[in-house]
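With one protein chain held back, the other chains of the complex are shown just where they sit.
Chain lettering (A, B and C) follows the sequence in which the chains are written, and residue indices restart at 1 in each chain.
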Amino acid sequence: MPVIAGDIYFDKVRKEYGRVTALEQLDLRVAAGERLVLLGPSGCGKTTALRLVAGLERVTSGKLYLNGRLANNLEPGERDVAMVFQNYALYPHMTVWENIAFGLQVRRVAKEEIKARIKEALAILGLEGLEERRPRELSGGQRQRVALARAIVKQAPYFLLDEPLSNLDAQLRTQARTELVRLHRKLNSTMIYVTHDQVEAMTIGQRIAILAGGVLQQVDTPENIYNRPANTFVAKFIGNPPMNLLPGIVKGNQLFLGEGLKLIIPGNWSAWLLGKSQNRVIMGLRPEDVTLREEGVAEGEGLPVRITWRENCGKERLYYLAAGDKELTASFSEGRTEPRGGELWLTIDWDKVHFFAEGDGNSLGYPWNTRELSLKAYA
Amino acid sequence: MKTKIPWWHFPLLLVVLGSLLPLIWMLATAWKTPEQVFNASLNPWPYPATAANFAYVMGAIPLGRYILNTFIIAFIVTAAKLLTSILAAYGFTQFSFRGRETLFYLCLLSIFVPFTVTMMPNYLFMSRMGWLNTYTGVALPQMADALGIFLLRQSIRSIPPSLVEAARLDRVGHGRILGRVLLPAIKPSLIALGILFFINTWNEYFWPLLMINDKSMYTLPLALQMFTNLEGGTNWGAMMAAATLASLPPVVAYLLAQRYVVDTFIHSGLKG
Amino acid sequence: MKIAREPGPKFAAIKGYLVPWGCLAPALAFLALFTFWPLVSTLKLSFYQWNMVSPTPKWVGLTNYLEILRSREFWLAFWHTLEYTLILLALNLALPYITAYILSHLVFKGQNFYRALIFLPSVLSLAVAAVIFLWLYNPLAGPVNALLRLLGLPAPPWLSSYRWVIPALAVITAWKSFGYNFIVLLAGLVAVPLELIEAARLEKASNWQIFWRIVRPLTSGTALYVLVMTVIIGSQYVFVPIQMLTNGGPDQASTNLVFFIYQYTFNFFQTGKAAAAAVITLIIFGGLLFLQKRVLEKGVYYEN
């Protein structure tokens, strides 16, 4: 059931509820056929953005285009969007079949056609045999798939999903993620997927748009979001456990992180930071990118740390470290040599370090070419 | 635990007794001869029982006609109240516009306007329109009910808004959103409310008393007063027979649907 | 894909208003015509002297108000309204509250039996209730007094006694409305999570403590609803037995504000005074509502 997809364009879109601003000037283009994930903590405006596309909310200012057409004043029913709600919004008094057929009947789709489409959708989602059940007689996963089926039979150019997996247990969720991606490949529609779960975002999105406080933080591929976070918010939000962020002062080729915590910055970074003329910085270090040594290192080559707590998470081990008055996390996946404890030295792989400006938290960039990873790889 | 149970049944049984005793006496007196009425008023078991009071009542008043009058009025009022309440509840929940809350609270305020404050102008209005002694006169002022609007608004708000949103995305019109999505979802509340409206209208005394003075248009509660006329002397047996007959339809309806009625009352959030 | 016609903003605006107002219109029209317009109309009438028949109502300014506020009957009606209300609060709030608590949390068998029978009187007409009690209260032959005499107790003439007429009439109303309030309160009570009560049981709280410290605060929203309804609807319900059985007598000992207004309208045809009394009543009820909003709601717990 391939559909002709359309693109979606937010042009300085703003949404206010009374005195509360949910979205501040969103500029975002979703390409036709693309799978975009809106990611952010609750209250960041991601669901609002989705509902604006659906027409369930009206834009306060700015323009919203669907397929190049101004959509600000279109009724939801005129927009040709299919949507899966967080709570699935299945009509409790209708059977599975009636739930799926309802929208099509309203649109006066021919009976035969309705039958064919539902059959196909049920087959795709493995719902055969459940046609006569009512929602309350279904399991959570089945309900979610009925909601999906109801959305896909519409064969709409836009496919909107509002945290569709949040009510499922962990195992089902993993399974559903792959199903969703497969489904999208079949449908070919433009899909916006809203979630607060970074794993879902990373696995489902071709691109991820991260929102916080109604402001768009970064839009990029999952790899770039992870490897090249645009600011401290993204850096901290993506990755588990989150990135260590250590404020410091750059003096020449030296970085002072605190009392007795000094690092020598290698040449390429030193020149780069000099060029940014920013001496108050925040250094970002992912927990998996640090090394702990038992033997001492030269001054400026590492930081003296102490282990305060350790956690065994099965596949990996987490170490909570104290370096002077700073706290850090380090993680070690299985197989890596583990330190025994006591006085340790933490060393850094400078190829995996991030620097942000202290004031606005924006990334200071990288001294090497940042465009090596591109969107094309995922097309 | 078992030893605990009987003790608490005692106060409950007292309450049940209080609820039932007046009814038992109504029934008993209806079957008594005038002599038994006065000389054995405490006896709840009329022996020998007589159906004379019922025969007298049936002969004295056109009972069928009164049942029909009462039913028609109760039906019109119930249907109209449900219709206006449903529409208004839909309007208050599905749209946002300036002054919506103010308007809603204004509606609610009407619950607290005592009937006596409005009765006089309404009475004059009806009499000027020539609607005294008509079903219209009795039914028209009761066709909207703020309590109904309030309770249905609560019910609609208790179902997830996404149900309606999903329908809107499917280009479902307002009529069908209401008819096929919302109403089925709040069916228990609707039924409970309908029953409540029906019983209340069936039992209404005051407004019909003002509106109707034509005997052929009486409702059952009004017919009762024909047996309490002062100069004629009260025939208690007949009066209780009439009271029994007037109560029979709602009581039978209630007993038949009893579990359902009470359950819907309990589960439909009619608590407000 | 078909491209739909894009409606102009003006069209959208009109269409946007048509449906909501269309939905609200019937209810609002009826309420406006039969509740709010009469309210205004009553307010207007309260400044006139008029007997409903004469073609020209006479403007008398505040005279109606002054005369009413100076009359003994009005203040009797006022205090009696309070008296009725207090009795009804005991019989139609406190008693059903406790009954519902017993049924919902202390008794596990016969739930349906109790519910069904306790609710039964509330499907009857107040007119029926009044007629039944007229017989029960009959001073010479009525069952109540027959029983009292049998027990050797004094048997007062309930409906013509200064002391007993108000409680006697209030009982009629209470009997008829008890079941409804009981069910409403029961609905509130069964919604209280059982875990909370079990937790309290573990603390060895007595049944009364559980009711007063846990159940009552958690159901105070429902109770407030019943309270307001008892105060406002109660005085209107009491009207029916007053009108049918005592006509406010003896010597205005059973009149209340609602009956007072009725009496001035339909017995004395002093429309203006009746209207003035209606306005005063409305102000009193308004004050009560305000009080409820400001004072009582502070202590109320709402689920949402």
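For the reader, a short list of remarks on this structure follows.
Assume a residue touches a chain if its C-beta (ideal position, glycine included) is under 8 Å from a C-beta of that chain, and two chains touch if they have at least 3 such contacts.
We take it that contacts and distances are computed from a predicted model.
Comparing "Proton-translocating NADH-quinone oxidoreductase, chain M", "Dihydroorotate dehydrogenase", "Heme exporter protein D" or "sn-glycerol-3-phosphate-binding periplasmic protein UgpB" against the UniProt entry of the hidden chain yields the protein name "sn-glycerol-3-phosphate-binding periplasmic protein UgpB". Screening B:W8, B:F95, B:F112 or B:Y135 against the full complex identifies B:Y135 as the residue touching the chain left out.
Only one of C:L66, C:L140, C:L196 or C:I283 touches the chain withheld from this view, namely C:L140. Remark: the omitted chain is touched by one listed residue; of B:L12, B:V113, B:L182 or B:M217 this is B:M217.
The chain not shown here is touched by just one of C:T63, C:Q111, C:N207 or C:N247, and that residue is C:N247. The omitted chain makes contact with just one of the residues B:W8, B:F38 or B:F112: B:F38. Although one chain is not displayed, chain C still touches it through residues 49, 51-54, 138-141, 157, 159-162, 247, 249-253, 263-264, 266-270. Although one chain is not displayed, chain B still touches it through residues 34-35, 38-39, 60-61, 72, 76, 79-80, 83, 123-124, 126-136, 139-140, 179, 210, 212-217, 222, 225-235.
Keep in mind that, in the parts below, only the chains that are shown with their structure count from here on.
Of all chain pairs, the one joined by the greatest number of contacting C-beta pairs is B-C.
Chain B and chain C have Cα centroids separated by 15 Å.
Annotation for chain C: no residues touch two or more other chains. Counting partner chains per residue, chain A shows two or more touched chains at residues 78.
Partner chain A is touched in their complex by these residues of chain B: 160, 162-163, 165-173, 176, 180-181, 184-185, 187. Taken together, the chain C residues at the contact with chain B in this complex read 17, 19-24, 26-31, 33-39, 41-42, 45, 52, 95, 98-99, 102-103, 106-110, 112, 114-129, 131-136, 138, 141-143, 146-147, 150, 175, 178-179, 183-188, 190, 221-222, 225, 228, 232, 235-236, 239-240, 243-244, 257-258, 261-262, 265-266, 271, 274-275, 278-279, 281-282, 285-286, 289. Taken together, the chain A residues at the contact with chain B in this complex read 54-56, 75-79, 81-83, 85-89, 91-94, 102-103, 106-107, 150, 154.
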